[in-house]
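With one protein chain held back, the other chains of the complex are shown just where they sit.
When the chains are written out, they are named A and B in that same order, and each has its own residue count from 1.
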Amino acid sequence: MSQALGQAQGALAGSAARGRVRTVVAPLVLGVAIVLLWQAATVVLAIKPFVLPAPFAIGARFADRIEFIVPAALATGWNALLGLVVGAVVGILIAALAAAVRPIEQLGAPIATALSVIPIVSLAPVFYTMFDSSTDTTRVIVAAIAVFVPVYFNTLRGLLTSLPVHRDLMRAYAATGWQTTRTVTLPGALPFLFTGLRIASSLAVISSLVAEYFGGPVTGLGKAVTSAVSSSDYPLAWAFVIGAIVTGLAFYLVTYAIELIVLRHRRR
Amino acid sequence: MTARRIVLGVAGVILLAVAWELYKALAPADGLVIGGLTVLPRTSDAAMPHLWTMLGRALEPVSGAAGSPLLVVATLQAAAFSLGVAGVGLLVGVVVGVGLAMLMQRFRTAESALLPWIVLSQTVPLIAIAPLVKRWGATLHTESFRWEDWMSVAVIASYLAFFPVAIGALRGFEAPDAAHRDLFRSYGVGWWRSFVRLRLPASVPYLVPALRLAAANAVVGTVVAEVSIGLNGGIGRMIIVFGQSGSADPAKQWSPIAGAVLIGLVAAGVIVLLGTVLRRYRRAEVTA
Partner (left out) sequence: MSAAVTVTGVNKTFASKKQTTIALEAVDLEVAAGEFVSLIGPSGCGKSTLLRLIADLDAPTSGTVQVFGKSAKQARLDQDYGIAFQQAGLLPWRTVRENIELPLQLHRVAASARRARGDELLALIGLGEFGDRYPDQLSGGMQQRVAIARALAESPKLLLMDEPFGALDEMTRERMQTELARICADTGAAVVFVTHSIPEAVFLSDRVVVMSPRPGRIREIVPITLGGAQERTEGLREDAAFFAGVSAVREALHGGTPTALGVDNR
């Protein structure tokens, strides 16, 4: 997932250069068109709400039940935030360790690879037994592991790819190992680190939300969707889904904003 | 170097196993509780069974019922089933992803209009829409066609899988440098033949890693959607069912988890194999 989002970013940045009008207007037009078509379809074809509620009905429900949606979003978002911080810190530290001591990287390689290909949420049930199933710990841990993977791999890659010309320059200056690390390696790794974090941000929300489906206390958006569906209030279920999208988007945009501020003098 | 990597890799896995058992032996049974919050896991047999208990349990029948298959056999069957569904999902995801990327490559406006929505699509929690997909499928019933639950699962898997493919393929289709594009323009051939002879082969170095991500995503999507839709026969459902009997038979639920790891590794392995088949397209870019 790491490269994919990084590439999406590059593509987005590229299209931004092509003209602000098109990059802003085109997606908005498409979005509005889809919502209107959707609304028209539900009316004209008389689609039942349990198949697909009309977007205006969902919107109305969203506004109507905002006092339920916000706490649920905050509960899920809080778990995601904790997971994001823990997973990112651990990921960065281990990546730094692995880059400095290569045997550690090789020792951990199969485990890291396994983590990157397995559905981490499948570990949720055992975590609920290993930790207390009446608390949110499992959700934080699942989010943290999900976050760890892209942060670790991207940071490691960033630390290992310094430009040869920069390395030669440092060698020519007879710079010490720490000087090289501080002036070349760390700044060079930052864009990679942020790519990892950006991917991890919305992943943290989805992971902690999905972990709710496997047990634990009744808080958060995941549980809310289930209970809305089981009481046949489909517009409300969709309103909670929108709450989840907004939460995920907020995480993504905040991370991206931090990235833009920190890397404002870079051109990639 | 490769031999060294393998040895160290195996050592890493063994270290992890040793760490598991050491922690279980030395840490308190209730784990570390700070202010009522369990920070380090409990070490009871229910929470952290011995590794040999897990292995031993895998070689026993699933349940006491007569004719019950061995747990390891049942797990492998479930894994094969989930892998098949994930494969279908991956296939659909690749077709959709490559199609979107072609559309975006061909028409700039399509790229501007679609790309933000494609990125946004991945913030939708798929598990939430899983029951809805099932219901949509149900409306497609005709006399000759029945929408099965596994199809819903495959749709969810494809929803996660298409994203890296769309992004990677778009990047790959844009990869040929100016000299190559000029060359094809000088040949006066149309978009389609330039696509087949230039953009598609040039995208392979981007497509293979994208496919690896897509395969992993398809597996995640399958396992999660199985839980959410309630599809029987796969690994996801097995994890939930065995997890519910966790306190009575704690070692049992580790088998489907191992099965999930296995599917993920097999899926990744298939893509590595594909990358080997396509190695001619992955040669280093020539620099004169």
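Annotations for the structure displayed:
Convention: a contact is a pair of C-beta atoms (placed from the backbone, for glycine too) under 8 Å apart; a residue touches a chain by one contact, two chains touch by 3 or more.
The structure displayed is predicted, hence computed values, not measured ones.
Among the chains on display, the ones the left-out chain touches in the entire complex are B.
Touching the chain that is not shown, out of B:Pro61, B:Gly99, B:Pro201 or B:Gly233: B:Pro201 (per the contact rule at the top).
In the full complex, the hidden chain is touched by chain B at residues 177, 179-180, 182-189, 193, 197-198, 201-202, 204, 280-288.
One rule holds in what follows: only the chains that are shown with their structure count from here on.
Averaged C-alpha coordinates put the centre of chain A at 17 Å from the centre of chain B. Those residues of chain B whose C-beta lies close enough to touch chain A in the complex are 4-5, 8-13, 15-16, 31, 37-39, 41-42, 46-48, 108-109, 111-120, 122-129, 131-132, 135-136, 139, 163-164, 167-168, 170-171, 174, 206, 209-210, 213, 215-217, 219-220, 223-224, 227-228, 235-236, 239-240, 243, 246-247, 250, 253-254, 256-257, 260-261, 264-265, 267-268. Residue ranges on chain A touching chain B, taken from their complex, read 1-5, 7-8, 10-12, 15, 18, 22-23, 26-27, 29-31, 50-52, 103, 106-111, 113-114, 116-123, 125-132, 135, 137, 202, 205-206, 209-210, 213-215, 221-222, 225, 229, 237, 240-241, 244-245, 248-249, 252.
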